[in-house]
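Take a look at this one; I'll ask things after.
Just one protein chain is left out here, and the rest sit where they should.
Showing chain A:
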Amino acid sequence: MTEERTPDRREDQKEFAEEEASLLKITLGPLIWAAHFVVCYGLVAVTCAKGWDIGAVRIGLGGLSALALAGVLWVGWAAWRQWGVTTTGDRVNRLGSAEDRHHFLGHAAFLLSIISLIGVVFVSLPLVLIGGCQ
């Protein structure tokens, strides 16, 4: 699985051109997790402190969690396509070529989106399992 292979001609060379933003792109999944986390924590903290309606806030945050999950899934799907393991058959992307770098960044983003997915699910659980501000 690590031997040299000829690059896939079907893929456009331009696609592998330097992606300045792609280092930030791999953090997109975790950023969605972070945003979701901050909103959940912040809104619940204010709600409990100010005596707002925690029931309504829980439902609203449930909707936000669904949105966050959808976002992470979308990022993960795009990253899976960028990794392209099903077409290239290469799981390691260890060569110093633009193509391998492109697939590698897809792989890293894909794995990070899995972690973010788990993170969003974990952080949503208290909304479901814990009743309120007590």
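Methods note: a contact is a pair of C-beta atoms (placed from the backbone, for glycine too) under 8 Å apart; a residue touches a chain by one contact, two chains touch by 3 or more; residues count from 1.
Here is the rule we go by: contacts and distances are computed from a predicted model.
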The complex's invisible chain, by UniProt name, from "Hydrogenase maturation protease", "Extracellular solute-binding protein", "cytochrome-c oxidase" or "RNA polymerase sigma factor": "cytochrome-c oxidase"
Interface with the undisplayed chain - residues on chain A: 2, 18-20, 22-23, 26-27, 30-31, 33-34, 37, 40-41, 44-46, 48-50, 54, 92-96, 98, 100-101, 104-105, 107-108, 111-112, 115-116, 118-119, 122-123, 125-127, 129-134
